[in-house]
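The structure appears below as structure tokens.
The complex appears here minus one protein chain, its other protein chains still in place.
Now for chain A:
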Amino acid sequence: MRTRQITASDGVRLAVQEHGDRTNPTIVAVHGYPDDHVVWDGAVAALAERYHVVTYDVRGAGHSEAPTQRSAYGLDQLECDLAVVVEEVSPYAPVHLLAHDWGSIQAWHAVTGDRMRGRIASFTSVSGPCLDHAGHWFRSRLRRPSPKRLRELVTQLACSGYIGFFQLPLLPELAWRSRLLPRLLGTLERLDPAAAAQPARPSLSDGLRGLALYRANMLARLGGPRERRADIPVQVLAPTGDPFVSPALQTDIARWVPDLRIRRVPGGHWLPRTRPDVVTRCTSELVEDVEHGRQARPLRRARVGGKRPRCADQLVVITGAGSGIGRETALAFAEQGAEIVAADRDQTAAARTAELAGLLGPQATPYAVDVSDGAAMEDFAKHVQTELGVPDVVVNNAGIGVAGPFAETSVEDWQRVIDVNLWGVIHGCRAFAAQMTDRGEGGQIVNVASAAAYLPSRTLSAYATTKSAVLTLSQCLRAELASSGIGVSTVCPGFVHTNITARTRFVGLNDDGQQQRQQAATRMYRRRNFTPDRAAREILRTVETNAALTPITPEATAGLVLSRLTPGLLRAAARADLTPG
């Protein structure tokens, strides 16, 4: 790290830190309140390997000087400071901005103003709006209220209450000096599960001097917002659990920012501190796009505006995709613009699904894997990650059927059905949930169970056991992964006409008896005529709404209702042998 002092236009001396090779593209990172450049330490370490990274202490914070008069903290002056720093550290090439909280407010002011036109190549904003946009946002909520818009308004007003408090004389200072405010901030930061157990304590002097930022700017900007447009590529990282800036306030800005990407990141307000890896990756993706035109899929997916298919630029992994519900789900996602990875034990069938998906949407990838093989599933997940990236949606669909009396179900039968139906789902969740959590941008896992998960039957002891285990697993995992923004859904199809009936093993019968039962079951499912494409549509809807449990066919829904209202009735019905044939 190289440190130096740069003198601002009004003589205030700013402490600047430089990292990395000066010949690389320059990223200037601006911290918020009440922080100093240290908030970027995690991100800087990684970014400096490929970029020339510059941080500085905003006037009044860290090692920079602190003018005493309030007017020296106006946004125009802060913009001027940024311009001076950029001029010093990258006199010839425009820089990429990365900013958090109050740093973001300043950076927005710079990218929407004229002074720095041509000097900024891209802007990644974390948890900080443009104050003029925010002013318009508040007004539009009042002018054209709807229940949703009013809810957003009330939420944001509750989040912004402290701003009013900061306008009061003396009391905010008292709150700082009594350590009340720092303690409150620590509590709020710890709401984010990714936060350290003891978050860094903000310094008292940063806290006290920075109050001038609020007092010099808030009322003026929010009270009389101007039309300010940003004409450079912008990406907004909007933490979903930010106690100060609601996602709605940060993201409803497309009318001023035509080249906009929005990424909702599970986490709290101090993303640069809690998830420096996510901030680093998102920032580099935008820088790479602007510098070299390499547009990563997540960046394309985050793009706002334009008419795009529902699942454009999503990566969707589906197991058991060679036939039935799996294949139709692959096609339904492909039709909506998603990139498909079609996995199946049968290589030819997987390839066929990928080929069909490619006819409807982007090119798809087949993969031959047996879901019951843990090591193979690990390899599969690694292959997907290195070749295509972390999936946005994983559908653990592969499953087999076993039916017949308990006493005649052999240990091998049990092992096979548990290996595929339960271990297959476990392996799929293990391999991909870890990737999604590491990526830190959420995701969706769909586990295909069955109505048998909640409808007991005397003929389905093995099958129903595996499926109810899948249901329970999914519900536990849903609770665990919620804080990482990963949704886990269970779908319970019911009688959907696929080739599962023709492949179900009916235990205790010879080959002829097997075949007869399989044909009878197939005939019954065909007469029922609920096609797998309808099931696939429900799976898409489940992903979009992050539903916890989706029964698909009407009988699966009715069964679910009955299982809750009259479980005794279902237990009685379970005694009937409903196997056709």
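Note that contacts are C-beta pairs under 8 Å (C-beta built on N, C-alpha and C of every residue); 3 or more make two chains touch, one makes a residue touch a chain; residues count from 1.
Throughout what follows, contacts and distances are computed from a predicted model.
Missing chain, UniProt protein name: "Metallopeptidase family M24", from among "Hpr(Ser) kinase/phosphatase", "Helix-turn-helix transcriptional regulator", "2-isopropylmalate synthase" or "Metallopeptidase family M24". Of the candidate positions A:Ile6, A:Ala46 or A:Leu356, contact with the unshown chain belongs to A:Leu356.
Within the whole complex, the absent chain has one touching residue among A:Glu65, A:Asp277, A:Glu291 or A:Glu335, and that is A:Glu335.
Although one chain is not drawn, the whole complex shows that of A:Thr251, A:Asn499 or A:Gln514 it is A:Asn499 that touches it.
On the side of chain A, the interface with the absent chain consists of residues 323, 327, 331, 335, 349, 352-353, 355-356, 359-360, 499, using the contact rule stated above.
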